[in-house]
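Dropping the structure in here first, questions after.
Every protein chain except one is present and positioned as in the full complex.
Chain lettering (A, B and C) follows the sequence in which the chains are written, and residue indices restart at 1 in each chain.
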Amino acid sequence: MSDSLQPGSWRARLHEIIFEADTPAGRTFDLLLILTILLSTLAVMLESMQGIRQNWSQEIRIAEWGFTILFTFEYILRLVTVRRPLRYATSFFGVVDLLAVLPTYISLVLPGAQYLLVLRFLRILRVFRVLKLALYLKEGEIILRALRGSQRKITVFLFGVLSAILILGSLMYMIEGEANGFTSIPKSIYWAIVTMTTVGYGDIAPQTTIGQFLAACMMILGYSIIAVPTGIVSVEMRGAMKDKVSTQACPSCSKEGHDVEARYCKHCGSPL
Amino acid sequence: MSDSLQPGSWRARLHEIIFEADTPAGRTFDLLLILTILLSTLAVMLESMQGIRQNWSQEIRIAEWGFTILFTFEYILRLVTVRRPLRYATSFFGVVDLLAVLPTYISLVLPGAQYLLVLRFLRILRVFRVLKLALYLKEGEIILRALRGSQRKITVFLFGVLSAILILGSLMYMIEGEANGFTSIPKSIYWAIVTMTTVGYGDIAPQTTIGQFLAACMMILGYSIIAVPTGIVSVEMRGAMKDKVSTQACPSCSKEGHDVEARYCKHCGSPL
Amino acid sequence: MSDSLQPGSWRARLHEIIFEADTPAGRTFDLLLILTILLSTLAVMLESMQGIRQNWSQEIRIAEWGFTILFTFEYILRLVTVRRPLRYATSFFGVVDLLAVLPTYISLVLPGAQYLLVLRFLRILRVFRVLKLALYLKEGEIILRALRGSQRKITVFLFGVLSAILILGSLMYMIEGEANGFTSIPKSIYWAIVTMTTVGYGDIAPQTTIGQFLAACMMILGYSIIAVPTGIVSVEMRGAMKDKVSTQACPSCSKEGHDVEARYCKHCGSPL
Partner (left out) sequence: MSDSLQPGSWRARLHEIIFEADTPAGRTFDLLLILTILLSTLAVMLESMQGIRQNWSQEIRIAEWGFTILFTFEYILRLVTVRRPLRYATSFFGVVDLLAVLPTYISLVLPGAQYLLVLRFLRILRVFRVLKLALYLKEGEIILRALRGSQRKITVFLFGVLSAILILGSLMYMIEGEANGFTSIPKSIYWAIVTMTTVGYGDIAPQTTIGQFLAACMMILGYSIIAVPTGIVSVEMRGAMKDKVSTQACPSCSKEGHDVEARYCKHCGSPL
């Protein structure tokens, strides 16, 4: 432990309030922080609405700068009280904390950049820590583990789908032509993605009979192959969730399949 | 048992007719009730159709008040015959029964409120009890158990998706601008939800090339991550349906949670 | 066996040609039949296209009557050669065979009825028998078994979804009102179904902010709960497909889990 963070020092106490949620003060700080984050995100949204921007432009500007100065002050406090400032500054939350204040300063030079302030919303991920929802984090880890486990299969699958989209999109460009809204291959590829993911805006739609026939085939293809990633994730999710069965074999009867918490073999009764 | 509900009293007999479906009278009552519910729901729907409202406004009004008085009378009867009126009034079906009559009275003050009468349709959930479809209730319980089991994972998943929607929606507002229909951040978020859930109305659609590129990425993302909740529910559903964990408690240490095939307690080693 | 169907009689021989696909003659008959069905379905489709109907109305009419007389003659032959005519006439294929000719006769009285002739396409289900694709029939049975197994759960699920659609649709009618295209509760329910199944035509779309918020919630709900039927069918499908593991226990070591084709216990080697 560094000297300046010895228990009782003002930095240690501030660190506890700002970074931890164990003490009443730390808990109150975190709840206030979440409220402030929600309010500031709301302010950004309101500013984007024309009617509100015109009538309350002054008030919104003040609120925005208020939140920004508050968050900047908090960011500096975090840098000061943390034991390894550089490590914090380059961590996920450190970067998010910085991104939550930068856009306001940038908007002085580049008007419009302040809308990036919605990135503040990411700060709210701390909510899981505040509410002591360790269980939720564990669940999130299970999901991430399943996704990581299926990453390679999903990559191969997406590569195949993208090849099909590229080629079928170009075909549609040749079939429908620019008169029917398929004005270029990139636009046709955009249409193919809209179709195969079953989004279907309808801003571009095939007009010729052969184009509609090909589109129908693409829809049925897109509708069917969604089963592939679902199947993959489903299997991986099962693996990630059922990791509770111990791989330990009974020393007496050598049978496996015991629960992690089991202390006696369920087949012969001898201790594990 | 309270005195007034002793077998043979008029309240006990009414209770049996209104609340149970074992006797012929109770069965007939419930079938008539379901028919009345369906008819009254139909009446609400018909009233909302302009052509019909103009030509039969008188008849519909009368039918509505008829059904309301009938249901009010039934609600009072239920309150009178049940042993614990307060417990009934605050139960799910008690609240639904009240909501099925209130809107008509409210519509005297607030015209238009009568359309809330479609809440009457919820009363029809009693149909499962009437038809003695205990099996259906069990199936419903399995679904609910699976959903409850996956609740935390789904929460984490939805939180992640909503963060992505919030940030991508704001980005699209900055890219497309108000000229292309993305008139505010809330509207852009609405568009992002329409896109990522693959609904795709097409009332707002990206016009710029970079906007269409980002939209295409969002579609592929939305199309792929639907595999996550499906995988979660799939695994939980399997757990809820194949619940092979025996309900048997160990005769020696009283602990539960043994596998069906287990022959010895996994906690203390004594035979099951 | 009835006398008239004794081997060698003309009825027996005709029966073999028309109903079976074992002999070369029967196989040829069935292949010709499938070709005729495809051609007649094509004729119906062509007739529905305005350009073709105007120029070849005479030819199409003749073809239609030709196919109808042919199929009528075949239907009579089937009735004559089959042992139990009534049982055939009321079977699935008997009804389909009748429906494949009736519309032409009805169209004499009711013009337009001839488009029902597409029902002829159902006759093509015989293709599975002709091509001796017993394996396909078995696969179809597995799917049907899984669907039958999940029928109750799907019913409960659909009932829940329909209740939500009914109530949310009515709410949207009250929120958006007739000015925004939600002209009646039935139309609002239609919109709710279009939205929650993620079809999203866009012919009706919410215009008010609160309506768009509710719609966004419905989309996320619809996007999430599709996991439920998928999970149900997934589990049932697994059960229907993995019925291959025998329930037989080894007579010597009493262990289970043997394959259906296993002839020796895989644990102790004694014969099953």
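Keep this in mind: a contact is a pair of C-beta atoms (placed from the backbone, for glycine too) under 8 Å apart; a residue touches a chain by one contact, two chains touch by 3 or more.
Treat the numbers as computed from the prediction; the structure is a model and nothing was measured.
Contact with the chain not shown here comes from a single listed residue; of A:Ile62, A:Leu110 or A:Val156, that residue is A:Val156.
Looking at B:Gly149, B:Gly169 or B:Gly200, the residue that reaches the missing chain in the full complex is B:Gly200.
Counting over the whole complex, subunit C has residues 41, 44-45, 48-50, 112, 115-116, 118-119, 121-122, 125, 135-136, 139-140, 142-143, 146-147, 154, 158, 161, 186-187, 189-190, 193-194, 196-203, 226, 229-230, 232-238, 241-242, 258-259, 261-271 touching the chain that is not drawn.
Against the chain not displayed here, subunit A makes contact via residues 152-153, 155-157, 160, 163, 166-167, 170, 173-174, 178, 183-186, 188, 195, 198-202, 205, 209, 212-213, 215-216, 219-220, 222-224, 226-228, 230-232, 234-235, 238.
On the side of subunit B, the interface with the absent chain consists of residues 198-202, 230, 234, using the contact rule stated above.
Convention: only the chains that are shown with their structure count from here on.
Distance from subunit C peaks, on a Cα-centroid basis, for A. Distance from the subunit A centre to the subunit B centre is 29 Å, each centre being the mean of its Cα atoms. If you average the Cα atoms of subunit B and of subunit C, the two centres end up 30 Å apart. Centre-to-centre separation of subunit A and subunit C, using mean CA positions: 41 Å.
For subunit B, the set of residues touching two or more other chains reads 186, 198-202, 226, 230, 232, 234-235, 238.
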